[in-house]
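Missing here is one protein chain; the remaining ones are kept as they sit in the complex.
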Amino acid sequence: MAEFIFWIIWVLIIASAALVAFGNNLIHSVFALMGTFLGVAGIYIFLNADFLAVTQIVVYVGGILVLLVFGIMLTNQITTARISQSSVQKGLGVLVVLGLLTIILTAVLPHDWVGSITPMAFNETVEGIGRLLFTDYLILFEIASVLLLGALIGAATLARKEL
Amino acid sequence: MIQSLANWILSFDILAGMGNPVAWGLSLFVVSALIFVFVALNAIVLVYIERKVSAFMQVRLGPMRVGKFGSLQTVADALKLLQKEDIIPQMADKILFVIGPWVILVASVVTFAAIPFSDTLLAANMNIGLFYVVSISSIVVLGIVMAGWASNNKWSLYGAMRSAAQIISYEIPVGITLIAVVAVVGSLNLQTIVIAQGGTGNLFHWIPIPLPNWFVFHDPFLFLAAFIYLTGATAEINRTPFDIPESESELVAGFMTEFSGLRWALFFLSEYANATLVAFLVSIIFLGGWQSPFSTYGGAQVGFSILTLLAIMWTVFVKIKAKRLSIFPVGLSLVITLCAWLFPGFALWLASPGLFWMLLKVASIIFLLMWFRWTFPRLRVDQLMYVSWKVILPISLINLMGVAVWMWLTGEIQF
Amino acid sequence: MGRLHAEEMVLNMGPQHPSTHGVLRLKLRTDGEIVSHIEPVIGYLHRSFEKHAENLEYQMVTPFTGRCDYLGAMGSEHGYAMAVEKMMGIELPERVEYLRVIFAELQRIASHLVALGTFGLDVGAITPFIYCFRERELILDLFEMASGARLLYNYIWIGGLAHDIPPGFVEKTYEFLDAFDKHVAEYNQILTGNKIFIERAADIGVMTPEIAINYGVTGPSLRASGVNIDIRRTQPYSIYDRFDFDVPLGEGIHGTVGDSWDRYYVRVLEMKESAKIVRQALDQLPVEGDVKSAIPRRIRPPKGEIYFRSENPRGELGYYIVSDGKNVPLRLKMRSPAFSNLSVINEIGQGFMISDVIAILGSLDIVLGEIDR
Partner (left out) sequence: MKEQEIYADLSAKFGDKIIEFVEEETLNPTVIVKPAALDEICNYLKDSEDLQFDSLMNLAGHDADGESDLSVIYHLYSTSIKHYITLKTFASRDTPAVKSIAKIYRTADWHEREAYDLYGIIFEGHPDLKRILMEEDWEGYPLRKDYVAAEFYRGMRIEKVK
C-alpha cells in the first residue's frame, strides 16, 4: 500500500514538473508547480521528516507559490488571460541536462540500493528540531527571527490606512 | 483510528486473509470517506441553520415549506444544484476553472484528518497536527486565485486578489497566536493540547474562581489570544465582517461570480467546512476540546443543577411568551439531576461523552460566527489590511511575550 | 511615499449589478482599487414618460407620475396634482389637504426606510434592511387600506383624492407612529452607531455646499451638506406652513459635513420629523369634508405654463407644464431629483475605492425609475 502511494507521488512530481517545464501557459506552469511542491512534501513524509514536509507546504505552497502567482498577475496586463512562454536555446538546454544526468547517474548507479534499505522506525522530529534550534543553533535562530521581525515591521509599514 | 480500524477488520476470521496492507488501505478509504461525508452533511445542516438563525435575527421565518420547518430545504437546494447545467464561460481558462473549486474543497476537507472529535475519534494522531492544519489551509489561497483568474472576469479577479491578500495577511497574526498556545503545552499534537486542558483549576491560576483548566482561562494573555484568534480566523475564512473577497454588494460574488451548479456548491461546501474547522480549532485550542466542563465529582452534579435551572427558566419563558406550560424539559432534567446527586458515578458517566461536548462547543462558535455575519457591516479592503497589520499583529506579538512572562511568573517554566 | 501608478482599467459596474439600485451602469476607470473617473450611463429604464404625457389627458397622467419614482409615488402624485391645480386655480377642501400631507409624509418615511436599508445593504449589513422593510410594510398596509394598492396608488387626484380614508385608518396610523420612535432607536443601535458602519461611511464622498448647489443636488443629500433648503420651509406649498417641524442638517458628527454618514443620518432624523408632521396633521384633521367635491368635471388648464416644485423624499421634484388650453398637456417635463443627485457622483466619488463608490451611491439614494423616466 505504502509503495503504491509512493509511486503515485512519484508520478505526480514528474508529471507536474514536466508541465512546469514544457507547458506554454505561464499561469498553468505556476499552478503545476503546486503539484511538484506537494509531491516533494509527500517524499519527505516517506523519509520520516514530518515536520519538514509540513514546512515545505507552508513555505513553498502557501508562501512562495502565492508570491509567484501575484508576481505574474501584477506584472502583466491582467485583462489578457493567456500568457504564453516558449523555450529558447533548446540545444544548449539539452546539453546541460544531459551533463547533469550523467553526473547524477554516475553517483547513483554504482550503489546497491535495494540491499541497503533497512526500514527505520518513525521518530518524532519536532521536539528534536526545537531542542537543536534553542541549543546548538540558537544564534542562527535568533538572527533569523530578527530578520523576520524586520520583514514583518516592513510589511506593517507598507499597509497604510490611507492608500 | 485508521490502524485500529484495520486491526478490527483483520480480527474477523473471514477477512484476515486480505493481509495488512489491503486492510490498511481499506480503512484509509473508509476514514477519508467518513470525513468527506461529515463535511458534506455538515454543510447541508449548517446552511439550514444559518438560514434559520438569520431569519430569527431578522424577524422572519426562513425556510418553512420543504419538510417540517423547512428542514429539507437545503437538501432540495443541493439536489437542484446537482441538476444545474454545467456552465464554463467561453473565454475562461477551462482547466483551471475546473480544478480551482476542487483544490479549495480538498484543502479544506483534508485538514479534518488531524481534528480530534473525541478522545478516541480521531483520523490521524499527528504529532504536528496544529502545524499541519495551518499549512494545509494555506493551500486554499491558491485555489481561490486559480478560480478567480480562470473566470476571466474583472470582478472575479478583484475578489481573488483581495482574498489572497487577506488570507496571507491574517495567517501571520493567527499563527503567532497559536504559537502562544503551543508554548504553553509544548506540543503541536492537537490531542495532547486537548488532554492538557483536563481537570479544574483557578481562573488565571491565582484568582479563586474554580473553572475548567481550559486555556482561555489559563492567563489573561491567552484569554485575549482567543479573541484575536477568532477575529483572525473569521477573516481567514472570508466571513462577515471580513467577507470582502465575495462581498455581494461590491464584487457581485467575487471569485465565485462565474461559477454555477455543482462547482458553486463546492465553494459553499468548503466555505462551511472552513467555518467548522475554525470552530473546531477554537474549541480545541482554547475551550478544552472534547473535555467536559464537569469532568470531576461534584462538578458533574453542579453542571446538572445548572441544567435544571436553565430548564426552569426556559419553562417560565415559554409560559410568559407563548402562554403554554411545557413541563417535559423540567421534569427530565430534574430526574437526571436527582439521579446525579444520588449516584455520583452515574453523573460522571453522563457528563463525560467527549463528542457531545466537542460538538456543543463547535456549535456555539459557529453560532457566534453567524451572529457576527448577520449584525455587522463589512469593512473596506484597506481597513481590513490596517486591522491585520497595525492592530492584530502587534497585539499578538506582545501577547506571545506576555504568555512567556506569565508562565515564568507562575513557575510553569524555569530557566 | 510616492504612489505607484498601474495601468488604468475600465470596469463596468452594471447594468446588472447588485448595488446600482436598478439598471444603472457606472463606467469606472480604476487604478488598482482606486477609482479615478466615474461615468454614469443611464437610460436603461427610459419609458418615455414625457412623450406619454403629451398624448394623455391630464387626469390620465397621474398613474404615470407614480411609476417614475416608484418608492415615492404619493409624493409624485401630490406634486403633479398641485401643479395642475395651481394652473387651474382650484381651492381644495381642508380635509383633502391634511390627508395629502399625511400620505406624502408617510411616503417620505417609507422611502427613507428603503434608503437606509439599502445603504446598509451596500456596506454589507443585511439585517437592518429587513428591519427597515418591516416598518415600511406597516406604512404600505396603511396605503393599501386607503387606496387599495401597495406601491403605485393613483390615489391623489387633481382636485382631491380617489376615495376618503376608510374607518380605522386614523387609529392604525396613530398606532404606527407610537411604535415608530422605538424602531428608529433600533436602527440607531444596529447601524448608525456601529463602528464599522461609521468607518465605512464617515469622510466618504464629501460634498461641499458649493458643489451640491452647483450640481443641483436637492433634498436630504443637499441638507446633509449643511444647506438649509427644504421647499416645505422655504416656499411652503399645500399646508406645510401650519406644521411645526425641524429641518435636520448634516453636522459632520463622525467626519466632515456632507459625507455619506451625514446623508444617512439626515434621513434618519427626517423620518422622525415626518412622523411629527403626520401626528400633527392627524390631530388637526377635519372630520367633515368631501374629498371629491373639488375635482373638476373637465380638466382644461388655461393657456400658460408653470414650474411647480415640491419636496419629494429624494429632493426637489419639479413639474414644468405647458398648456395650450386643451385637455392634453402640450409639454410636461418632470425635473426629477435623483437625476441631478446622481450627476454629482463623478465629482465626489473620485479618488475613493470601489467599495466607497458603492457607499456613496447608496447614500445618494437614487431611484432609476425617475432618473430615466
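So that you can tell them apart, the chains are marked A, B and C in the order they are listed, and the count of residues begins at 1 in each.
Operating definition for what follows: a residue touches a chain if its C-beta (ideal position, glycine included) is under 8 Å from a C-beta of that chain, and two chains touch if they have at least 3 such contacts.
Note that the coordinates shown come from a computational prediction; the quantities given were computed from them, not determined experimentally.
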| item | value |
| --- | --- |
| Chains in view touching the one left out | C |
| Residue touching the undisplayed chain, where the options are C:54, C:164, C:186 or C:203 | C:54 |
| Identified contact with the non-displayed chain, of C:162, C:227 or C:271 | C:227 |
| Residue of C:135, C:356 or C:372 touching the missing chain in the full complex | C:372 |
| For chain C, the residues touching the chain missing from this view | 42-43, 46, 48, 50-51, 54-55, 87, 213-216, 227, 229, 234-235, 301-307, 309, 316, 318, 320, 322-324, 330-331, 333, 335, 339-340, 343-344, 347, 372-373 |
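Following the convention adopted for this analysis, only the chains that are shown with their structure count from here on.
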| item | value |
| --- | --- |
| Chain B-chain C separation of Cα centroids, rounded to whole Å | 45 |
| Between chain B and chain A, distance of the C-alpha-averaged centres to the nearest whole Å | 30 |
| For chain A, residues contacting two or more additional chains | 78-79, 160, 163 |
| Touching two or more other chains - residue numbers and ranges from chain B | 154, 382-383 |
| For the chain B and chain C complex, residues of the former touching the latter | 54, 57-60, 154, 158, 240-241, 243-244, 247-252, 374-383 |
| Chain C residues touching chain B - in the complex, by the definition given at the top | 9, 11, 17-19, 33, 120-127, 130-131, 134, 190-191, 194, 196-197, 199-200, 353-356, 358 |
| Residues of chain B defined as touching chain A within the complex | 21-22, 24-25, 28, 91, 93, 95-96, 99, 103, 126-128, 131-132, 134-136, 138-139, 141-142, 145-146, 149, 152, 154, 157, 161, 164, 168-169, 171-172, 187-188, 382-383, 385-386, 388-390, 393-394 |
